[in-house]
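On to chain A.
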Amino acid sequence: MNERSEMLEGIRRAIGSRGSDRESDYASIRRGYHQALPIDLPECVHLFVDRLHDYDATVHFCPVEGIAATVAAVLSGRRKHSLLVPPQLPPDWMPSNFEFIRDTGLSYGHIDRSEGVLTGCAIAIAATGTIVLRHSAGEGRRALTLIPDYHLCVVFEHQIVGTVPEGIRLMSEFGRAPITTISGPSATADIEMTRIKGVHGPRTLDVILVA
Partner candidate 1 sequence: MSIRVGDAAEAPSFPRAARALLGNTQLRQNVRRATEVIRNRRARVVGELSDWEQLRQAGHEIKQHTLQYLDFYLEQFEEACTRAGGQVHWARDADEANAIILSILGARQAREVIKVKTMTSDEIGLNHALEAAGITPYETDLADLIVQLGDDRPSHIVVPALHRNRMEVRDIFLRKMHLRELGDKPEDLTNAARAYLREKFLRVGVAISGANFAVAETGSVCVVESEGNGRMCVSLPEVLITLVGIEKVIPRFEDLEVFLQTLPRSATGERMNPYNSIWTGIVPGDGPQEFHVVLLDNGRTKVLADTESRETLDCIRCGACLNACPVYRQTGGHAYGSMYSGPIGAILTPQLQSLEHSESLPYASSLCGACYEVCPVKINIPEILLHLRAKVTAAGDAPFEERVGMEAAAFVFEDPDMLALAQKLSRIAQKPFERDGVIRHLPGMLSGWTAFRDLTPIPKQSFREWWNERESQRGDQ
Partner candidate 2 sequence: MQISLFITCYNDTLFPETGKAVVRVLERLGHEIEFRPAQTCCGQMHYNTGYPHEAASMMRRFLEVFRDAGAICIPSSSCVATIRDHYPKMAAATGDGAMIGEVDALLSRIFEFSELLIDKLGVTDVGAFFPHAVTLHPSCHSLRSLHVGAKPRQLLESVRELRLLDLHDADECCGFGGTFAVKNADVSAAMLSDKMRCILESGAEVCTALDNSCLMHIQGGLARQRSGVRCMHLAEILASTEAGDSR
């Protein structure tokens, strides 16, 4: 603990005297940036879809009662037969004729050999085309949406907010659950600044947008 107190002591010395008290100093930070976008929900959804297309994610649309059918259509189109799912994924999202394996502590090797994963999300941010996962029994632990090469994600329109500040405010209420934000499939531009889709995370991201 010696290093600790010495470091803190050094920091206090370096700072010297402070003008005001911390709370009021923090409150005086000017936050003149936009908190929300001046647009309504349909425009928000439109923007979100635009951003996803920018990232080369594929977007499918369906009504609430059509989730399972859309999942089936997307999987057939991708020639997939079996997906992993979080332990508490709503059963009515999973069409019959396909295999859904619940992750109840599968090994990394098992996840690695899977055809992909189906999850929902916590919220989505239109301005940046971001999907936010709150890792829990409903959206799965972190490895589940990371190791597979394919991620099919269900997003409800009412989950979409306009801006990053709106998104962060909601995320701040997630408690200690780990959070992953996903803005398009993994990518790198490390070689000659050429954007290459798909490095370590899922190389393909499909989104089902539920009205």
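Candidate selection criterion: all candidates are chains of the complex that A comes from, given by their letters.
Note that in this section contacts are C-beta pairs under 8 Å (C-beta built on N, C-alpha and C of every residue); 3 or more make two chains touch, one makes a residue touch a chain; residues count from 1.
Note that this is a predicted model, so its numbers are computed, not measured.
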- Pick out the one candidate among 1 or 2 that is in contact with chain A within this complex. 1
- Item | Contact footprint of candidate 1 on chain A as seen in their complex | 3-4, 6-8, 10-16, 18, 22, 25-26, 29-34, 51, 55, 105, 108-109, 112, 125, 127-130, 135, 141-143, 146-147, 164-165, 167-169, 171-172, 176-194, 196, 198-201
